[in-house]
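One protein chain is absent from this view; the other protein chains keep their places.
Should a chain be cited, it is by its letter among A, B and C, assigned in written order, with residues numbered from 1 in that chain.
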Amino acid sequence: MRYILRRLGFYLLAAWAALTLNFFLPRLMPGDPAAALFARFRGRLGPEAMQALRETFGLTEAPLISQYFTYLGHVLKGDFGISVAYFPSPVLEVIGTGLVWTIFLAGTAVIVSFTIGTLLGVVSAWWRRGLIDTWLPSTLVFIGAFPYFWLAMVVLYVLGFTLGWFPLGHAYGDDMTPGFSATFLADVVRHAVLPIATVVLVTLGGWLLSMRNTMIAVLGSDYVNLARAKGLSPWRVVMRYAARNALLPSVTGFGMALGFVLGGSLLTEIVFSYPGQGYLLVQAVRNQDYPLMQGIFLVITLAVLGANLLVDFVYLWLDPRTRGSA
Amino acid sequence: MSKPVLSMRNICVDYVTDRGLVRAIDSVSLDVIEGEILGIAGESGSGKTTLAKALLRILPPPAVITGGEAYFEGRDLFSLSEPELRALRWKRISMVFQSAMNALNPVITVGEQIIDTLLAHDAGTPGAARTRARDLLEMVGIHGECIDAYTHQLSGGMRQRVGIALALALEPALVILDEPTTALDVIVEKEILEQIGDLQRRLGFAVLFITHDLARMLQFADRVAVFYAARLAEVAPAEELRRAPRHPYTQMLLSTVPSIRGGKDRQESIPGAPPSLLDPPAGCRFHPRCDRAIDLCRERTPELRELTPGHSAACHLAE
Amino acid sequence: MKESTGAGATGIGLWWEAIRRDRKAAFGIVIVAAFVLVALIGPLFVGEPDDLVGMPLQPPSLKHWLGTTGQGQDVLAQLIAGTRVSLAIGFGVGIVVVMVGALVGVTAGYFGGRVDGLLSLLFNVFLVIPGLPLAIIIAAYLPTGPLTLGMVLVVTGWAWNARVLRAQTLAQRRRDFVAAAVVAGESSFRIVTREILPTMTSLLVAQVIGSTVYAIGAQVGLEFLGLGDVSAVTWGTNLYWAQNDAALLTGAWWTFAPTGICVAVVGFGLTMLNSGFDEITNPRLQLEHAWRAYLLKRGRLPERSTPVVVDHE
Partner (left out) sequence: MHRELAVSFAVLVIVLVGFACVRDVPYAPEGVLVVSQEQQSSWVRNFNPLTTAAAARWPTLAGIYEPLLVFNSVHAEHVPWLAVSYEWREDNRVLRIITRDGVLWSDGRPFTARDVAFTFGLIDSHPALDRNGVWGFLSGVHAVDDRTVDFHFERVFIPGFDEIVAQTIVPEHIWSDIEDPVTFPNENPVATGPFTEVRLFRNQVYELGRNPRYWQEGLPRVEALRFPAYPSNDRANLALVFDEVDWAGNFVPAIDRVFVKRRPEHHHYWFPLTGSTIFLYANTTRAPFDDVRVRKALSMAINRDLLVEVALFRYSRPAEVTGLSDVFASWPKPEIAEEANWARYDRARANALLDEAGLGRGADGTRHLPDGTPLKYEILTVSGWSDWVRASQVIARDLGALGIDASVRTYDFSAWFQLVLEGRFDMTLGWSFEGPTPYVFYRWLMSATTVKPEGETSTGNWHRYGSVAADEALEAFESEADPVAQRQLGLELQRIFVTEAPAIPLYPNPSWAEYNTSRFEGFPSEEQPYADPSPNKFGRGETLLVLTSLTPRRRP
């Protein structure tokens, strides 16, 4: 429990850091975001209307520190301000339209990639210099060196555009009614296959290598030797003794990889016009919709922190040593 | 008596390095008699643990067994296939590792590790296995509740006892103890050794006991084999070895043991360092440290010769 | 994992060793060298990359080996000009990122205590905040340009290096020669720069290579989103323009395929260099190689139980 509390404290701190960063970034940067903001209104607003809008967007002349506390207060109340591009919708509402899909896409991709990559790492380490171990790691490292979005473009072009095997975009067919019907779920899967596959392809190599390397180290350890000396079947030695332990560093890495994969899946979403946060963020940047941009950054950060906390729970369950520490 | 349960003949083990082979076990021949405790003594790095793991064929790369036979219950361990080995391991030969901390899986309970072993050799239902695991733990003096404990929750002594319980789980004919008490304090060490002794008498298995602590060895073992730089230097019944060591190395080793030769001429340690196995000296490997060395020692490698029945030494000068 | 073997002086020597002995490392260095060469002298052999040389979206031909872009520019010229800028930013950022990481990591590891607590907290927070979204919003606020991009990449990329270097410093700190230097009354600065850092040369080089891979990838990603200077010619902006000019729709694969492949090949080459180095500095792996070779030479397949090879000379 101490362990979880400590982690929780750390995440709260990280969340606060992200919030603070979010507040000060626009205020430390050169240029006036407010000016850019009003360029969107194409000079058609009168001074009073401008002033009213300024206040709506929270751009006041109050001292920085009091602005900061007002801002913290608003965020705690779930008030992220109003989107400029989607005026007059609140940022949170705009973000809410796609958050589920981003979490679904990134979450599934990271879990699938982790599972397959780790399993391949186990196989690769167990049959050292076998066919898989000789070719797969290098191949996957090579594939992993491609930019996410580039691979996404190629996959979309070949499998979607040219061959027509997969839909070209969106999270589900526009005729589908969301719900827990088999057809809907099948449709969601059909739409998610390509975006997830690209993210998985690019990240697979990393998991494979990290698992393979720890596995090789663990396979030389005494407890694996003992397990073999005990006459256990190779499957049991690998899974219960070697892999189970080699998994621990990978799980620690999992938390950190989440943020990374999320970044990648944002890029992938853009290519597949998947209705998540990716394009929203880019569009917010292009429109200089600062409130929306910051809102997305915050929400994504909080999602990653939350996922990290979940990973910590998993770690707690996987490694009994973290449990006992009183 | 005197029927050997394990018969080693000219065993050689090499480590492959980029500069060629390094011989870690050089032509070792040794018998373990049914129901006896055979001690193997030697400085660290002399090849004791290598021998133990080689017998079970669990020496990790880059080790290679390059010669000899190891007959166990009539079969050569070095010519068994993988499935044959798996069936034999632990059921007939088991081992207690040097550090139970490293040898026990940290993420599953000790009970599961014992049950695993039992089930791997088809010893009944999971329920029965659990009962048996409890019994085994209690047999080595650990409370049955500890079956659900993880390694890190146990003390050093308890871990080592778990290792012993594990080794005895399938009632093997031979148990290899690889410095089972190195990391423990003297009192716990004594307790555990006594316990092993008791169990050995009760269950009748043979023991191959490896340690660098000659004093302990002489109290505990029936016979003792002394290793020096990958080779056997001397093999003798414990009592005889203590009384009349023939090899200069054994003699020096005994002189470092406090309780045996009294305080006066006791040495802190043997002068000089054991030779590098990468580039061992010609002739007798002990000659650079031997104060009685003659030219012959520098030229010819001494064979292990039986000097009196049951007592052999590898020294040109030994009579 | 990355234990630095050997003392400082052999840090770079080890790399040479790796390139000489390891196929992967040799392969990696050849790729990287080829690209560096192209970056250095390539632009001399092609025209101005921004020039309008013909109709947009012409497929590859003898005149334009890789065709023309949606802007009617020569793809090959753009690719080569982009190589120069992208590699410069990549290596530049790679070096700065490791320098920042070293500064923070070594300080934390060497001084320990409260300094360590604070700095460790800092890089752990940076590690857990998702990098790309942070990079995007920072880039959005700053005027576009290579300097901005470099800065953004440094801000989002230093933490990992700091973490690794801190652990390494902690290990070094406990070693005798450092203790001796402390007792001898040498200044902290001197101990760090003369005693500790030299022992980590090969690790630092490995980190620079790793960070360069990161920097190239992240740079291409940000520029693809239009967050770089879109009028500059770099790999990322080439892809941005390809997307912008409907490369997929018009089937103009030549506008985006070569750049993507270059990014991947360079990244692959750098990674191979690193993993080759890893292998030759990992004694375990080295021995295992020798063991395998020994067995294979004797017609034996490596097996799981200790193999028995009786030589009949």
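Simple rule for what comes next: a contact is a pair of C-beta atoms (placed from the backbone, for glycine too) under 8 Å apart; a residue touches a chain by one contact, two chains touch by 3 or more.
None of these values were measured; they are calculated from a predicted model.
*Asks:* For the unseen chain, which displayed partners does it touch in the full complex?
*Replies:* Result for the missing chain's touching partners among shown chains: A, C.
*Asks:* Check each of C:248, C:295 or C:308 against the chain that is not shown and name the one that touches it.
*Replies:* Among C:248, C:295 or C:308, only C:248 touches the chain that is not shown.
*Asks:* Would you indicate which residue among A:70, A:252 or A:283 is in contact with the undisplayed chain?
*Replies:* In the full complex, the listed residue that touches the missing chain is A:283.
*Asks:* Which positions on chain C touch the chain that was left off?
*Replies:* 50-52, 55-57, 70-72, 144, 226, 230-231, 241, 243-246, 248-250
*Asks:* Which chain A residues touch the hidden chain?
*Replies:* 35-36, 39-46, 48-49, 52-53, 56, 82-89, 93-94, 97-98, 101, 119, 123, 126, 159, 161, 163-172, 174-175, 178, 189-190, 193, 234-235, 238, 270, 273, 275, 278-280, 282-283, 286-288
Just so we're on the same page, only the chains that are shown with their structure count from here on.
*Asks:* If each protein chain is taken as a node and each touching pair as an edge, is the resulting graph a line, ring, star, complete or other?
*Replies:* The chain contacts form a complete graph, every chain touching every other.
*Asks:* On a CA-centroid basis, which chain has its centre farthest from chain A's?
*Replies:* With centres defined by C-alpha atoms, farthest from chain A sits B.
*Asks:* Rounded to a whole Å, what is the gap between the Cα centroids of chain A and chain B?
*Replies:* Measuring from centre to centre gives 53 Å for this pair.
*Asks:* In angstrom, rounded to a whole number, how far apart do the mean CA points of chain A and chain C lie?
*Replies:* 22
*Asks:* Go ahead and note the Å separation of the Cα centroids belonging to chain B and chain C.
*Replies:* Between these chains, centre-to-centre, one finds 49 Å.
*Asks:* Which parts of chain A, given as residue numbers and ranges, touch two or more other chains?
*Replies:* 220, 228
*Asks:* Return the residues of chain C touching two or more other chains; collapse runs of consecutive numbers into ranges.
*Replies:* As it turns out, chain C has residues touching two or more other chains at 288, 292, 302, 304-305.
*Asks:* So in the complex, which bits of chain A are touching chain B?
*Replies:* Listed in rising order, the residues are 219-223, 225-233, 236, 240-241, 244-245, 248, 318-321, 324.
*Asks:* Of all residues in chain B, which touch chain C in the complex?
*Replies:* So the residues of chain B in touch with chain C come to 13, 15-18, 21, 53-54, 57-67, 78-79, 82, 85.
*Asks:* For chain C, which residues are in contact with chain B within the complex?
*Replies:* The touching residues are 286-288, 290-295, 302-311.
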